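Only a single protein chain was left out; the remaining protein chains are all shown in position.
A and B label the chains in the order they appear, each numbered from 1.
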Amino acid sequence: MKILIMLLALALMVATAEVRCAEAALPQQSVYQLGDSFSDHNGQDFALASRRGKPQLVAMFYTSCRYVCPLIIDSAKAVEHSLDADQRQHLQVLLISMDPDRDDVAALKATAQARRLDSSRWTLARTSRDGVRRVAALLGVRYRALADGEFNHTSALVLLDIDGRVLARTEKLGTAPDPAFMQQVRAALGSQHATAPHAGSAPD
Amino acid sequence: MKTHTRRMLVLVMMLTLAACQQPAPVTAAPEDTGGSAKGDFGPPVGEPIEAILTAPPLVPPATGRKQPAKVVVNLEVREIEKEISEGVTYTFWTFGGTVPGSFIRIRQGDTVEFHLNNHPDSKMPHNIDLHAVTGPGGGAASSFTAPGHSSQFTFKALNAGLYVYHCATAPVGMHVANGMYGLILVEPPEGLPAVDKEYYVMQGDFYTVGKYREKGLQPFDMQKAIEENATYVLFNGSEGALLGDNALPAKVGETVRLYVGNGGPNLSSSFHVIGEIFDKVWFEGGTRYQENVQTTMVPAGGSAIVEFRAEVPGTSVIVDHALFRAFNKGALGMLKFEGPEDKTIYSGKEIDSVYLGDKAASAAPVAAAAQAAATGALTLEQQVKSGEALFAGTCSTCHQSNGAGLPNVFPPLAKSDYLNADKDRAIAIILNGLSGPVTVNGASYNSVMPPMSQLNDDEIANILTYTYNSWDNAGGQISAADVARVRAATPRPEGAAH
Partner (left out) sequence: MRLLPLAMLMVPALGLAGGGYVTLPGGSYKSVLAYEDTGGTVTLAPFELMKRPVTNAEFLKFVRRLPQWQRDRVPSVFAESRYLAHWASATALGSAALPEQPVVMVSWFAASAYCEAAGARLPTWNEWEYAAAADATRADARADPAWREQILSWYAKPSNQPLAEVGQSPANHYGVQDLHGLVWEWTEDYASMLVSADNRTQQEQDRLQFCGAGAIAMDDRENYAVLMRVALLSSMEAANLTSNLGFRCARSIDEGTP
């Protein structure tokens, strides 16, 4: 909260030209336009825009979920597994909880450890309840809290480019990744690194 | 679950076919066409084609293609207020601005890239379920489109036939009742036989808060729709759509094909054309045709293709033969055939003779009079008796059997000053009819009496003799010779019998 107010105060003071210039760098269609503050499973605060620079695989989940959410993590892992080591280094995975009431930093940390997620590539994150609603809207995820504490939700993996624009989306989850989606992932990684030999090769 | 199994099957079938690319040439009449399993002729050939869409009653030209193509369809949803009957408007929800929606024509095996564009002025989201689509919802879920948006999905038309499409957004019945349906024709690979005229006719039932023909903008009445109590049953979305100047034209000798659909939402159609026999009916819009059909059933959400040859000139009326829909709810349309008469096929009225049914006994005097007239021994009594019988059959419907007529409508013959004033005039009226105002016993009448050209001179003489000798009239006798003299003096229209 304090940070936000400071940012605001700064923003109001800074010459508009400067602000506009800074904003111009971020594409209009970027999910990173979202200003909400997030916390990762190590307790670090971050804004989505700080993820710029590498393609992201983004999904929403909640840790107490027994059925679909483990599958979401499995699906993201499956995407990683079908990449080679070099490609894998250039893809980041961001999982955002839709249950901020129960998913505190500790809960996220526990899940990251239990599922042996590599912190150099994987981030489990939480934000405010309003932030959840906004980020879900940007990712096209629909969800509803149920009376028993579970969530009813659509499950999707979303691929963002280096500037946070949505490149691809799949609702086909499972340990065999959606071929069309994988093609997009490889293309994104290929376009990022011209040296990568995989771009456009061997489409499924 | 069911959907999955089905999809798998289709997939397997498509894989099996992939090696063939083209369907095996048909050498003998096949037991069946193979349906969707033999409907995939491989990837589209050539540049994508923008589909020609037509507003009813027009139909796009035949595709004329021998290979599968990629066809792009752009269909716009618009919510518009239009006339449903004279002076009555309704807010229709339409595919392409018309009810029924634009006609789409493709060929089996085509890949269709479908764009559903929902106009920015729309209040509602809409989607489309094409019965020609093999896949969940017929495209409904993939085409759910908010106002001011556009959705795209692609399907391969695996089955030939004439298919209904409609909106499937909740509440589905209401979207359909507001006019959201149309037809898509998937031609078989060899196309359909060429005909001279093709038209697009689609029935629908409508439910308004106001009564049939109650003026003004009429809102939809959900309760009537639930009760299936239609206010209007219409061809092509309005009462006059196919009437008068909008009648579907054809020339004598031409073969006419109607692509008939029924959008419902509720009522099945007993589709019939008065005075035509369908030479062929591709019943249910499918592959086979039945021949020589009078009335074909078109279910809600179904179709039929009917074909006939215009043999004689005139107007043929299209109806739902559930007749109160035709004459009380608007289910009427017209076909207008122009060309030379062929009396050997249809003569027009040749004879209108007296038929008395159980009064047949009283026909005896007519026969007796005729015989007496022939021998020259006709008495006044015989004439009156014969005239009475003829009067009962020909005249009493209007002038009543007691000669009193109907007040303000049909003038009296009883004690009639007009009748008694001029006997030749009376003969002339029976021969030539009478229209325009007349004053009888102080009251004026303005109805039309057709010429009674079916009556011969003897019969007219007998009817008048009976009339003059009844109901306090002046009496006297009319002879066949009197009638012949008047007939000779006044030219009379040919074939004016009615």
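Convention: a residue touches a chain if its C-beta (ideal position, glycine included) is under 8 Å from a C-beta of that chain, and two chains touch if they have at least 3 such contacts.
Source: prediction; values computed, not measured.
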Option from B:Gly42, B:Gly97 or B:Pro147 whose C-beta touches the chain left out: B:Pro147
Of B:Val88, B:Ala168, B:Leu267 or B:Ile478, the residue in touch with the unshown chain: B:Ala168
Hidden partner chain, residues of subunit B it touches: 1, 3, 79-81, 90-91, 120-125, 127, 129, 136-137, 140-142, 144-149, 168-172, 174, 209, 217-220, 222-223
Subunit A, residues in touch with the chain not shown (by the definition above): 1, 4-5, 7-8, 10-11, 14, 19, 22-23, 26, 28-31, 33-36, 47, 49, 67-68, 130, 133-134, 136-138, 140, 142-148, 150, 152-155, 171
